[in-house]
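A single protein chain has been omitted from the complex, and every remaining protein chain is retained in its original position.
In this document, chain identifiers A and B correspond to the written order of the chains, with residue numbering beginning at 1 in each.
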Amino acid sequence: MTIAVAGVTKEYKRGDRIFKAVDGVSLIMESGDFIAVIGKSGSGKSTLLNIIAGLTVPTSGNVLVDGESILTYSDSAMSDYRSNSLGYIPQGQSTLADLTVLDNVRLPFHLSGRKGDSASRALTLLEQVGIADLKGNYPKHLSGGELKRVAIARALINDPDILIADEPTSDLDKQTTAEVLALLQSISKDGKAVLIVTHDLAALEYTTRNFTMVSGVLTQQAKIQMI
Amino acid sequence: MKNRLSSGILFVVLGLLIGVGPRTIFSVCPVGNMPMSCHWSAMAEIGAGMLIALTGALLLLIQNAQIRLGLSFTLFLSGVLALLLPTVLIGMCGSVHMDCNKLTLPALVILSALVIVTSAVNIISLLLNEKRRSGTYVR
């Protein structure tokens, strides 16, 4: 699957001034990519992510998935896109408190209308992210890192082609950060396209391509090989 | 455990109402030259009611699950007794217009039904807990 972001701009009105959160961004993602967009908070990187996920409509420009523009999608087509083609890991904690870890992971499976055994799929994913033994627990008993893994497993349940993550390591310690980044890397190596936005430079070690974002403008960086 | 506290208190309250109610809040007919059936039913209910109240109090205090199961069975049977006394075993006055039939009898029926239902629920939940505990322990 290929995602092409073409000249996307997002403007917000602040009083009588116009503020450009995203300014003429273009980007192509393909399977196997592990892309990091690095920037400070307020640089517009989260907005870019949300445009790719179809959560925000750009003021101008286009987002094409395999050549098809998602801007023309109806609500149900967009929901379809988000549920089947895209896995989104929001910033911070995003699990549902009243469901067990296992139920949290298998929820998108049922929301997308699929029928079948979601529990074993979910369990496999939990094993993949290393927290299978927590399946019966509730989110309030989990650490930040464990919750992040739940979110990752949940994002993968419908086997999407693209995975996007907003600040996946922002509230994690160094050790856990490394583990999560390694996990995301292995997912990209499995054939998915992974895009993360972050201000953590540690991500650079794992990615295939890097970008920086400053005041809404995206600039590609050369890959730095750590020797 | 919240459950233990609330069910124990409930039984104490129900037991007191069953025992004392027929002589106070929903009183039976006053004694004329000869005490009537409703008077004897009320006396008997003092016994049944106190039994329920005291058993409920024990339920509050005792932690052992097996004993609590036994107490719940006792409460169930006591509730049945409280129900049978004013209806079948002793009865009330003949006329439907007497207070004992209009007020006391329905009140006792409802209260004893509550005791029966609550103790049955208690029994079921205690049995289920036993089953769960003797099964696999899931973290």
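Convention: a residue touches a chain if its C-beta (ideal position, glycine included) is under 8 Å from a C-beta of that chain, and two chains touch if they have at least 3 such contacts.
Definition applied: contacts and distances are computed from a predicted model.
Comparing "NADH-quinone oxidoreductase subunit J", "Anti-sigma regulatory factor", "Glutamyl-tRNA(Gln) amidotransferase subunit A" or "Putative hemin transport system permease protein HrtB" against the UniProt entry of the hidden chain yields the protein name "Putative hemin transport system permease protein HrtB". Partner chains of the missing chain, restricted to those shown and counted over the full complex, are A, B. Summary of contacts with the chain left out: across A:G61, A:P108 or A:P168, the touching residue is A:P108.
Across the entire complex, the residue among A:S83, A:T169, A:S188 or A:N210 in touch with the chain not shown is A:S83. Checked against the full complex, the candidates A:V5, A:V37, A:A53 or A:I196 give a single residue touching the omitted chain, namely A:A53. Residue-level contact of chain B with the missing chain is found at 32, 36, 93-98, 101-103, 106-107, 109-110, 138. On the side of chain A, the interface with the absent chain consists of residues 47, 50, 53, 55-56, 75-76, 79-84, 88, 90-92, 94, 96-100, 102-103, 106-112, 115, 117-119, 135-136, 154, 158, using the contact rule stated above.
Here, only the chains that are shown with their structure count from here on.
Per-chain Cα centroids separate chain A from chain B by 60 Å.
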